[in-house]
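Accompanying notes for the structure given below.
Missing here is one protein chain; the remaining ones are kept as they sit in the complex.
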Amino acid sequence: MIQQVEITLPGFRRGYHLITRLIEENLHELPSTGLLHILVKHTSAGITINENADPSVRSDFEAFMNKMIPDNDPVYIHTDEGADDMPGHLKASIIGAELTIPITNHRLNLGTWQGIYFCEFRNYGGSRKIIATIMS
Amino acid sequence: MIQQVEITLPGFRRGYHLITRLIEENLHELPSTGLLHILVKHTSAGITINENADPSVRSDFEAFMNKMIPDNDPVYIHTDEGADDMPGHLKASIIGAELTIPITNHRLNLGTWQGIYFCEFRNYGGSRKIIATIMS
Partner (left out) sequence: MIQQVEITLPGFRRGYHLITRLIEENLHELPSTGLLHILVKHTSAGITINENADPSVRSDFEAFMNKMIPDNDPVYIHTDEGADDMPGHLKASIIGAELTIPITNHRLNLGTWQGIYFCEFRNYGGSRKIIATIMS
């Protein structure tokens, strides 16, 4: 069986945001066993699984990723949409814009310390859309 | 229901190439709702979702990824297959060799600005094979 839901995220500030609960609240009852797939429908935002406890992990992600993939790198030609646009595209493909999570006993089967991060790479990304697809 | 198709890509030059239409043309009619999974069957090529409009995004990808993961980095020991081989392996795992896209109303449910990039990391990669699997 397949269920599919479009979820509209609020405008998040640039950075990494824990959205596990937000995702769960927007899904109907999960099947006993299956897979949940999530796509972010944008090219300067991402989604990943990482540590769900200490907020300093999320701020270190923002700091390190900005160092590894800087705004205003001299190689960028695509600069018309702002200094945060091309690094946002690069981060979207390096972190990824989609992921799949197993479902077991009607729950997301993540590790104890795992949560879902929504990654906003623009300074003012605004509201964002994701598509959740459940296969069972 | 499951459908599976092997698609042979033409030899692309080193760089990032928009293949959304090529993929769609090689698939039979898509189901009303489902998922499309794509695997690149090679270890120095990748697949990702990114901006489908301005070609300078794709050339900036090539320029920046080559700066972040250079040919001829002094740490490489695996150099027998050429200066573009080990960086190609690294890029394949950092960009990824597989992805999943939701299907809605018989179409790929990508954002307005999203397209599928085939990423050729070798100077002369030649023809490449991908496996498309549709679950519905």
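When the chains are written out, they are named A and B in that same order, and each has its own residue count from 1.
Definition applied: contacts are C-beta pairs under 8 Å (C-beta built on N, C-alpha and C of every residue); 3 or more make two chains touch, one makes a residue touch a chain.
Every value quoted in this text rests on a predicted model; they were computed, and no experiment measured them.
Trainee: Check each of B:Ile7, B:Leu27 or B:Met68 against the chain that is not shown and name the one that touches it.
Mentor: B:Met68
Trainee: Name every residue on chain A in touch with the hidden partner chain.
Mentor: Against the missing chain, chain A presents residues 33-35, 48-51, 54, 56-57, 59-61, 63-65, 67-68, 94-96, 99-102, 104, 109-111, 113-114, 117, 135-136.
Trainee: What does the interface between chain B and the hidden chain look like in terms of residue numbers?
Mentor: 2, 4, 37, 39, 41-43, 68-69, 73, 75-78, 86, 89-90, 92-94, 96-98, 100, 129, 131, 133, 135
Operating definition for what follows: only the chains that are shown with their structure count from here on.
Trainee: Where the CA atoms of chain A average out and where those of chain B average out, how many Å apart are those spots?
Mentor: That pair's centroid distance is 20 Å.
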